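With one protein chain removed, the remaining protein chains of the complex are shown where they sit.
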Amino acid sequence: MAKYLIRRALWMIPVILAIALVTFLLMHAAPGGPWDRDPTRKQLDASTLAKLEEQFGLDKPLWRQFTSYIFGDVDEEGNWEWGAIGGNLGPSYRQRGRTVQDILFGINDNTTFWHSKFGYSLRLALLSFTFAIVVGIPSGIISALKQNTWIDYLSAFIANIGVSVPNFVIGIFLIIIVSVWLGWAPVVPRDWGSINVWIMPALVLGFYTTAFTARLMRSSMLEVMRQDYVRTARAKGLHETLVVDRHMLRNALIPVITMLGPSLAGLLTGSFIVETMFGFPGIGREYVTAISNRDYSMIMGTTLVYGVLISVSNLMVDIMYSWVDPRIKLD
Amino acid sequence: MRAKKRCTQLLALLLIISILAVGCAKPTETPETTEPGAGTSETSSPVSVTTDKTLRINLNSGYPDIIDPQKSSFMAEIAHLIMMYQGLTAFDSEGNVIPGAAERWEMNDDATEWTFYIRENLKYSDGSLLNAKRFEYAILRNINPETAGEYGYITDEINGAEAWRYGETDEEIAQGQETVMQSVVALRTDGTVCESYDDPEGLVLKLTFSRPVPYFGSVAALWVTFPVKEEIITEKGEDWWIDAANHIGNGPFYMAEMEPQVRTTFKPNAYYHGEMAKVNLEYSYITESAVVFQAYQNDEFDIISVAAEDLATILNDDVLSEEYLQYAGSCTFGFIFNSSKEPFDDPKVRQAFAMALDREAYSRDVLSGLGIASLTWIPAGLPGSVEDETRWGYDPEAARQALAESSYGSAENLPTIVDTYSDTARNRLRHEWLAAAWKEVLGVDVELNPVEPTTYSALTKDIETAPQLFLLGWCADYPDPQTWISAYWKTGAQAWNMVGYSNAEVDEKIAMADTSLDQDVRIQLYQEAQDLIIADCPAAFMYHTTQAFLVKPWVTGIEPFAMDVLWPGSYEPTSVDIDTSLLPQ
Partner (left out) sequence: MKAQPLPNELTEKSNSLWHDAWLRLIRNKAAVMGVIIILVFAFTAIFADKIAPHNPLEINARSSFLPAAWVKESATGKSGTTEFILGTDAIGRDVLSRLIYGARVSMVTGFVPVGIIVVIGTSIGMIAGYHGGRIDNIVMRITDVFYAFPDLLIYIILVATLRDTTVGQMFSGLLLLFIALAFVSWVSVARIVRGSVLSVREQEYIEAARAIGAPTWRIMMRHIFPNVLSELVVIIAFTVPRMIIVEAVLGYLGLGLRPTTNPEAIFISSWGSLMLEGQSAISAQPWLLLAPAICVGLVVLSFTFLGDGLRDALDPRMKNT
């Protein structure tokens, strides 16, 4: 096990480097740059542009920009400055004066990690994730056990709403019902310190994942229920709950786990809609606007963060496989 | 059983983690949920004067990227800056230049030397002295090429600024810098040079220009001259602006608290030289207009801007229609033809395409009434505007006639016309309407070509890849026709860069207008220049923007101004008040 973990951890290095390289090449190949302004605005003059390019190191050759971003470079005074491997994700092109790590993880004197943008997003993602598991898995199991009954159809119907309607619309309807009609929570939360204002954003963010979890759980339960060994177990006269427990759940969980692992990373970084609707101070905005702004450091920084999250969650998924189904060997 | 146990344990663990994560992370200082229109009183502020009334405004532009006077340029950024700082001059709600930090100013006979006299005993929001030296620093910082601000160019007329900013050789740059240092000088009242920020006698700022700038009074009101403190920037670094405590300004408010992306609160600055503000301000940054509209109806905001899609609903509602506030804005939109590309190099084709567009129908159907149909460039109500323009208005017959008279003769002979645009839901509707209108009136098939916004910006920068026509928009930086005519239509300015527009006669008028000292003569000259520009038909001018807001009935004292930034009365925020007797219980 330890050997496997070490090997997988070492594998993350080339994976992350590959992600960084691909992203770096793609973003420089994309037309336009960080200071392109739409033609209805005053355009930057050539010398200001040149000055900015120099300040941000865009005048260096591409390979040098890449290595200095990832590993580091010598600054003007001749001192070594670490790059991304030293936790320095570079200066933001758009939010000038700030570094990417400060924007994503920065806190001020009287707040904790949980109050950084990343911390906010992490909290919301965990809440949505928990919701997806606590609601999705049991309802998937129930609809599988009660296949083709009203309860199965109802959960299919609700899951269907979750995927067919854009989650912006789910949000609007939730707002109208919860805030306007019932008056349980304000439309726009004033204070993210109280727990009840988190519920609506978490629902909006997590609805799709929950629906997916429920449906996937149902179908893989049905699949497992038909397997010979389950039939054998039943035939042997084992108690039904024991059959469900020992023989079905474990195997049925595999696709759900596969899907849920990366979806945690997706929930963490995909809160853009929730941010525009509720004014939630997460990192989703940075992910979306970085690319359209061509904010190169921000694109690299957010992608690296996401890449690490994905690699780690996929590693966790692989470990969980052998946990729920001991026949799967890690090697 | 074990698998299930493991599962339940896991579920419990997850639940606990996420609840802990939410629960334990209560901020150390929890602002209390406030009643509509009411705020909490603050005792730890730099100044002990407080009000318990809070005006809650939503900025539909979203959270600003940077709040640094010499580097900002977007609306959201400026909406913050003008609350906290004030320039040498200011604008009143009619667009007149009025005294700001300077109580008076004078220029020499050819407008190449301006002298500003700063008010005596002027103070920052922390009580420290504000003298002319502070403005000297702000203007130098704006010119300094290292600052690389988007509005750095706006003070280019200062002697030496161009050499410093655009110089080819190191020598030229050093020379330019030297000249600028001598052209922007803070003086003591006795005429000697003011050396210190603590010198209460340093009340004179003298600026020397390389050419006459009769409109500089307007430029001096812009955010680029806002007197940020040098020691804060030196000490805190380039990201000084992210911390509310570092915004020590001289405007009607000071920033009390800033929670990025969530909320910013401003409180009245007791050291402001003018009338003291009556309310606290609170900015929120929700960009989804449907959500904002719900929140407004739920009494969570006092002022919001109105989206075109909601307008009909508002006007049909007895309550909301009473709260609706609409007035002329300060931007012009139109479709500019690329006269360096076929077929728009033929003026007859441009005229035909312009005359095929029904401006009234466009404003009514596409903009839902949030626009004033127009055939001119300078918006109505701003200095230099003309009322009776009729050229290239909607006239299908004349449009077809013009196309027939063009060198192409008919719609069939026109080369393919591709309408490339930056794609958003609104832009798509606009361009689909446009293509339909051209097809209907002229029988021309225009190919619609939506592209990603930044790709589009990149395309338009190079005259080689620039589209054949595009949506143009321009907004006033200051209420002087100079910002409309010279900054856009002069050879070498925006329109020249984009579509190669150049007209020697126009340049001549502009040169005279920019340097003339008599304001009436200047406006006359700019109007003549605009007249010549319209004659060339470089663009189909479509409409002037409107400002449209919902304002709760308890908000009083709003002074609307065409150039208002994101909320009505933003240029005279001190007169805004809340009538607590009207607040809902």
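Just so it is clear, A and B label the chains in written order, and each chain counts residues from 1 on its own.
Assume a contact is a pair of C-beta atoms (placed from the backbone, for glycine too) under 8 Å apart; a residue touches a chain by one contact, two chains touch by 3 or more.
It should be emphasised that the depicted structure is a prediction, and the values quoted were computed from it without experimental measurement.
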Option touching the unshown chain, where A:Ser220, A:Ser271 or A:Ser297 are the choices: A:Ser220
Residue of B:Leu448, B:Leu532 or B:Leu583 in touch with the missing chain, whole complex considered: B:Leu448
Absent-chain contact - pick from B:Gln175, B:Asn246, B:Asn298 or B:Ser368: B:Ser368
Touch with the omitted chain, as defined above, among A:Ile107, A:Leu145, A:Leu238 or A:Val317: A:Val317
Missing-chain contacts mapped onto subunit B: 289-290, 293, 307-310, 312-313, 315-317, 361, 364-366, 368, 423-425, 428-429, 431-433, 435-436, 439, 445-452, 455
Hidden partner interface residues of subunit A, rising order: 11, 14-15, 18-19, 22-23, 26-27, 29-31, 148, 156-157, 160-161, 163-166, 168-169, 172, 211-212, 215-216, 218-220, 222-223, 226-228, 251, 254-255, 257-259, 262, 287, 291, 299, 303, 306-307, 310-311, 314, 317, 321, 325, 327-328, 331
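In this section, only the chains that are shown with their structure count from here on.
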Footprint of subunit A on subunit B - complex, ascending: 1, 3-4, 6-7, 11, 14-15, 17-19, 21-31, 33-34, 58, 62-63, 65-66, 68, 71, 73, 145-146, 148-153, 165-166, 237-243, 259-263, 284-288, 290-291, 294-295, 297-298, 300-301, 333, 422, 452-461, 470-474, 487, 494, 497-498
Complex contact set, residues of subunit A against subunit B: 30-33, 36-48, 51-52, 55, 94-99, 102, 108, 110-112, 114-115, 117, 119, 122-123, 126-127, 129-130, 133-134, 168, 171-172, 175-176, 179-180, 186-188, 190-193, 195, 198, 242, 245-246, 249-250, 253, 275-281, 285, 292-294, 323-324
